[in-house]
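One chain of protein is taken out of this complex; the other chains stay put.
We call the chains A, B and C, going by the order they appear; numbering starts again at 1 in every chain.
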């Protein structure tokens, strides 16, 4: 498999109809091709119902969008970390602004993810929350100002100070955690700006998923990430 | 496909390790075989990551364990009703005692499920909640006293009055809703007792999933449901 | 005390700064005066920290804005029904659109409220939720389309069909429940329209709390409620 590495372009497929079912598989194959061509790591986070299909179709890292901290057994409707691994994912987002967690649940879910070897990306909305997340020790933290998510207004170019403050806070509290940023990322220049600010990659969604030509966008991003 | 019909034996696979991934597919094939042999409808509710695999492997009705009411788009980690349909499910549980919903979310999720043609089973914990659920107009209501779930102490034999009260309440408020019952159901006699009390089937989990011989248990249940 | 009666004008003080602390007491005295002058029941729902002060200062019915279903003991930060009674309130709102509850918690809170003799007003956002609420058997249901709350666009004049549908649904499912309506109610004509549609009163907030002359507004409402 193409290993998880940085710089990382992590595409969250959310619940967009453009990235549902076989379309998720199609997008994943495009991402795989661009990753192979450019050598830049592109990872995907499909919906749970698409996880298995996507993971067995491509050789790039696949993430869940969320996991719960239930143990195997009684957890109707919950996302079991063992199920995520069995489906072929190698990591998970946690605490996305569209799926926010109680602090104790976040910590417990992180522990469960580590237990089964899943890489973890905690999403945060600002510097202070990034600091708290860093103290928990995930693999990555992706700071995303919620007001920019889905807007095409790139955090890396319009709120560089949020990104810089997060990078510094993480560095201070837990230097082993890798900072990412997201919100409004839709082209190569946004990725380049993000890396320049000290992050090691981006978390994005609509910029690729809703693009008329996702391959061109991904290629532009990967080229700027080299 | 074997149509959804009553009496219904609905098996919730929860997050048991015994019903994860390929084991879910295996259980589904057993259920399919028993359903074909006996003519009794057996449906399964696997985890989201197993939904597609199970649905394409068998010809019996497959349910999701939960859906959210997000619209396609921004809903990281949520269960989109369109994704459930695309994966091959024909219905969903809602408000299971392990995944309880706010009243307004339950109503909104029910509407979304209906929009895409999913059958709905609202779980309730007592007669009063069953009445409220009935007013919302789902296809089924499954009453399950939480204290009996997973115990093997069958609601239909130890708390018949809860089942009877629920059946009567549903009949009074919305006679089109089909009553089921659950909690502690683990053998044919429990199913027979449930039907005798006026329900049209059972919702169960560990009784089948954790059984040493699931086929034998399902066959016993189906025979008692005829 | 002036008894709780219909037609009812129920003023939710929310967390407005205009109705905080001693200002809540002041507003309550105004409401009491108008109630005495007109004979129309005006009730108030102050914040928890003001409940005791308000209740001991006036002779009109005082409601809590919310209660939890915790039993006396371990419930840090929760609202105990016994505490609400001790503070002098005679009822409580439940499930306000700004404080929505899980169905099972709503049912349990309703039971707890009844245990200690508190009158209950379940808030609902539409006809279907009103039906579910009616099945639970509260004393009142206040239907409030959330998009109109705080707008000054009166539900009773702009969405009469929502109010009528709710009144009919409640009548069908549980005729002992008294229908109220709310959202955008800010003058006497809105109250008159609400009563004409079959409700027995209104739930409102900003229309009185943020009015430059609350007494004049309340008097106008009470006159139209006679």
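Just so it is clear, a residue touches a chain if its C-beta (ideal position, glycine included) is under 8 Å from a C-beta of that chain, and two chains touch if they have at least 3 such contacts.
Everything numeric in this text was worked out from a predicted model, so none of it was measured.
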item: Partner chains on view for the chain not depicted; value: A, C
item: Hidden partner chain, touching residue among C:96, C:119 or C:224; value: C:96
item: Candidate in contact with the missing chain, chosen from A:10, A:118 or A:136; value: A:136
item: Where the missing chain touches subunit C, by residue; value: 12, 14-17, 20-21, 45, 47-53, 65-66, 70-80, 82-84, 86-87, 93, 96-99, 149-150, 205
item: In subunit A, positions touching the absent partner; value: 95, 97, 100-107, 111, 125-126, 128-129, 131-137, 169, 173
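Criterion: only the chains that are shown with their structure count from here on.
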item: Pairwise touch network: line, ring, star, complete, or other; value: line
item: Cα superposition of subunit B on its sequence copy subunit C - rotation in ° rounded to nearest 5; value: 180
item: Farthest-lying chain, centroid of Cα atoms versus that of subunit A; value: C
item: Geometric centre distance via CA averages, subunit B-subunit A, whole Å; value: 33
item: Centroid spacing, where centroids are CA-atom means, of subunit B and subunit C in whole angstrom; value: 37
item: Mean-CA-position distance for subunit C and subunit A (Å); value: 44
item: Per-residue overlap in subunit C, given as positions that touch at least 2 other chains; value: none
